[in-house]
Structures are given as structure tokens and as C-alpha cells.
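Every protein chain except one is present and positioned as in the full complex.
On to chain A.
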Amino acid sequence: MGLLSILRKLKSTPDQEVRILLLGLDNGGKTTLLKQLASEDISHITPTQGFNIKSVQSQGFKLNVWDIGGQRKIRPYWRNYFENTDVLIYVIDSADRKRFEETGQELAELLDEEKLSGVPVLVFANKQDLLTAAPASEIAEGLNLHTIRDRAWQIQSCSALTGEGVQDGMNWVCKSVNAKKK
């Protein structure tokens, strides 16, 4: 994916193409999720210092998924990628309770962004394969997801490692895109 392909993915997408932005704190499992979606090997994943883009076919859509690094120093650059976003996927490490507050704050800021206004948001409560993982219901409550009124939202528990729950989440993504494009 050279620079030119990135430009082509940048322009407002035709009807069958969907631009998905994958965000969340570092070590949340975004890149693992991306690779799981693309059916790629997930055994050697290192912290993302920039971004990864992959295209996957699902339910008649071409999903162009942008995985953006989540380390604190590069979070201010998330907004580089907001333009033309169809769906936001926010990934949370359900076992990292110490950072629930931080991740909630980042999500709240994203939902306030003008360029993302009205964009449907899917929250993946990831790492459910870990024993210490908080259930999706607890995370939803902690993040006050129920107060979101200005867009469609969904929380889905999943394990990017085993793949469990990932497809359910993507089904919701396609459903909400269908609803929006009609």
C-alpha cells in the first residue's frame, strides 16, 4: 500500500466501500483485530508507530479499515484520519481496569469531534479470553454509553486473539452502514 493507494482510499468512497477508523489506547488489540479481520497471522504484532490499512470484503461491502497507533504521544494525530469516516470502531482492553478512566476520556473526546459527528460507533470490549476481563455490560456502564443520543452505537464483547465476537461486531457495522446509506 504505497502513498498513492492511500490517496485513493482517502477520497470519498463509492457506495460499496466503507471507511472504518479503528481507534483505542495502545495495547488494546487494534492491530490484532485488523489482522484477524484480514485472516492474517497474529503471532508477531508490535506496537503500531503509525498506521495500518487493510481492505476486507464483508456482506457486499469493501471495508477499508484504518488501524491507527494508540500510544499517548501519537493520539493527538488521530484527527489526521477523521475525514470521510463511515464507522468508528473503538477497542478497549477489558482486562486493563486501571485504564478504564483514560480510555473513557479518549472516547468521550472522539464523540465530541465535529468531523465524527453522527458517525456510528462500535465499542469492542476486547480480550474477553482473559479471566480478569470485565464484562461488556460493566464497561458500557462505566463509559456511560447509554447517554449517547446523537448516533447509533453498540458494544460487543470479543477476543481478537481467538476471533470470538469479532464477526458479530462487523455484522453490526455493515447493518449500520446499510441504514445510513439508505
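Simple rule for what comes next: contacts are C-beta pairs under 8 Å (C-beta built on N, C-alpha and C of every residue); 3 or more make two chains touch, one makes a residue touch a chain; residues count from 1.
Simple rule for what comes next: contacts and distances are computed from a predicted model.
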item	value
The complex's invisible chain, by UniProt name, from "THO complex subunit 6 homolog", "Postreplication repair E3 ubiquitin-protein ligase RAD18", "Dynein assembly factor with WD repeat domains 1" or "Serine-threonine kinase receptor-associated protein"	"Dynein assembly factor with WD repeat domains 1"
Contacting the left-out chain in the complete assembly, out of A:N27, A:Q59 or A:N80	A:N80
Hidden partner chain, residues of chain A it touches	1-4, 7-8, 10-11, 49-51, 69, 73-74, 77, 79-80, 83
